[in-house]
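All protein chains but one are shown at their positions in the complex.
Which chain is which? They are A, B and C, in the order written, and residues in each are numbered from 1.
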Amino acid sequence: MPNPTALTPYPVTITKIVDETSDVKTFTVEFDDPDVMENFGNKPGQVCMLSIFGEGESTISITSAPTRGKFLEFTVKRVGRLTNVMHQMEVGQKFGVRGPYGNWFPYEIMKGKDLFFVGGGFALAPIRSLIDYALSDQYRSDYGKVEVLYGARSVDDLCFKSDLAERWPKLHNTAIYTTIDRPEEAWKGHVGFVPSYVEEVAPSPENKFAIIAGPPIMIKFTLPVFAKLGFKDDQIITTLEMRMKCCLGKCGRCNIGSKFVCVDGPVFSLAQLKGMPQEY
Amino acid sequence: MLKRLLEYVGFEPGRFQARWISGSEGAKFTTTIKDMTEKIKSLGPNKKMRDDIV
Amino acid sequence: MDVIQQLREQAKKLLEEKKVDLVIGFGQGTELARTTPVFIDSPEGVSALTWGPFCANNLAKYLTDYKNAEGNVAVVVKGCDARSVIRLLDDNQISRDKVVVIGVPCPGQLEWQKVAAEVKPGASLKETADNGESFSVKTDAGDYSFNKKDYMLHRCLVCENPNPVIADITIGKELPVKTYEERFAEVSELEQKSTEDKSAYWDKQFSRCLRCYACRNVCSVCTCQICVFDQMLPMWVSKRTNLSENTMFHITRAFHVAGRCVDCGECDRVCPMDIPLRKLNQKIHKDLGDLFDSPTPGSKPGIPSALGEFSPGDPEEFM
Partner (left out) sequence: MEARVVNKGQLPELLDKLAKDYDLIAPVQEETVVLFRKISGAKDVFLEYTNSDISPKGCFLPQNEKTFNYTYTGDSIEIKKPEGAQKTVLFGARPCDIKAITTLDPVFEGEKFGDEYYSGKRENTVIIGLSCTKVLSTCFCYAFEGGPCDGTGSDLLFTEIGDKYYVEVYTDKGKALADAYSQIFSKGGEQLAKDKEELAKKLAGEFVRKVDLTGVKELLDNNFELPYWNGDDQKKCLGCGTCTYVCPTCHCFDIFDYPTGDFTGARLRCWDSCMYPEYTLMAGGHNPRPTRKERVRNRFMHKLKYHLDRYNMVGCVGCGRCVRKCPVNIDITKIINDLKEVAQNA
């Protein structure tokens, strides 16, 4: 029988808070009850429902790969009521988490392929779980070259600076391309929008998957670039964001056609998306 | 208008009062507040629009 | 030529001469005794227009949807609907030159459920006629007569003015304006009751409310951009139904339209739970009369909204 108590959140304690940018923070949390973490079994790309009692719940993707350890990381941008309260919380405080929900990146069929990640703004978070998974010691050998192209409006808006600058470049067979929209003196790296940068880097389509996540405007201009480079629709994977309340496929609001993003998604290939009504 | 509407819907008269008191009429202010509190005390706790969440 | 013929002629002319790009009128509904709003944008489409004792909707509500659309709009209005047009104009919700008002003096509207219960199911309507005290309804399964006293909507029994007070085109002849000695009989009768009885009466009604907001969405003068009950940030009121939030909703809704409600009675008609909302609005109309002796809003152009204006003669109960 499917888990009937799915609506009840489990308490977690905040163990670390990293200020990614002025309005984006990454929370590292651990379950108070260790064996909840034990058989939590989250896979890269899945989401959780975070509960701040008194404010409500919000769907946030797990940004830490399951291989990183007995904790979960959530990157939260200050947008609405709940996220505002979260941004005032300190280490040691608790909130509720339930999940994991949704499907996950098809890392099985990605085995033996190169991976080209494209992230925009703080939306690098949902795909970071797959990046770390692919770069993890257990599974690194399963994947080819791992490239990450990441862009943000300005230096202050760059998320996961330590991963981008120190941790990821040192790992085997990786290439990190970071860009900001407009030039700033302290910035030596590439300047320009993500779509044009992808055109510059011009990844070859064969034996490669492109995983894209970012604001709709960025995705709108990046997809044609990949098409021009010869990527077929089922080689391009993205993760969607929708308003969600139950995250269990019942409350009916996150539907695109007959698919519920919270149960059949949030990870979709471009081929799937093209087969669905353009209402998202 | 609102006072009559509230009474029409079943709030006790006197539970809602409106007074125009200028900054200099300190005395009138105190008497008005005193009258109101007595009136409301005599009416007892308000039963309408009670929150039912326990 | 009967009203329906004239209606179609006028609409056709307006569309052909490009005076308007859209005519909003009544079309035959999916039940014998029902009509449904139709939006006609081509001269050939006017054949869908109809008229009769089943045109209860207030079409003025749709004018706010087209206030920024390019092109003009014609709308068919009854006496009560015309008051909505005036109120929308006084509130600057719509611009006069973009609207062509087709006024039809209204002999009263029947309650479709009551008529449907009498008529043989599946019959289709042939024609209707107003015979003063009753309506004759001819169908392909026999003819019926419905006397107004029992089958008409209550609001039509105390209709203030069947003739549209604003109309660029008037179709059909003027109808006598009735006067009533006690227009607010129901309200006064409820006013006399004790506080407990009044509270019990309204608690019983409001406890049934589903908060489906049909009464708010059908109201032609409810024209806020984002209603306080739809706001998420901050979330003033939840979508939960309980007596206290339902009571708050109805008091707030009635008070927000105080001085602008034209008493078209649509909120009362569309409520799926038959909550007597007109009895609530009528109380405000009665107070408007008593306190500021202002007539029903919209009954004449240029009446200031009672809560939007003040004059030295206003009563000052609160001094």
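We adopt the following convention: a residue touches a chain if its C-beta (ideal position, glycine included) is under 8 Å from a C-beta of that chain, and two chains touch if they have at least 3 such contacts.
Computed from a predicted model, the values in this text were never measured in an experiment.
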Candidates C:72, C:136 or C:242 - the one touching the absent chain: C:242
Identified contact with the non-displayed chain, of A:70, A:228 or A:250: A:250
Those residues of chain C which, in the complete complex, touch the missing chain: 29-31, 34-39, 57, 61-62, 65, 113, 116, 121-122, 204-205, 208, 210-214, 216-218, 230, 232, 235, 238-242, 266, 269-270, 272-274
Absent chain, residues of chain A that touch it: 1-9, 11, 51, 53-58, 79-80, 83, 89, 92-96, 216, 241-243, 245-246, 248-258, 263, 277-280
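By our rule, only the chains that are shown with their structure count from here on.
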Centroid comparison with chain B (C-alpha atoms), farthest chain: A
Chain centre separation in whole Å, for chain C relative to chain A (CA means): 52
Interchain centroid distance [CA atoms averaged], chain B/chain C, Å: 35
Computed distance of Cα centres, chain B from chain A, in Å: 55
Residues of chain B engaged with two or more neighbouring chains: none
Set of chain A residues in contact with two or more other chains: none
Contact set on chain C toward chain B in their complex: 187, 190-191, 195-196, 198-203, 242-244, 247-248, 251, 254-255, 258, 280, 283-284, 287-288, 291, 306-307, 316-319
Of chain B, residues touching chain C in the complex: 1-13, 17-20, 47-52
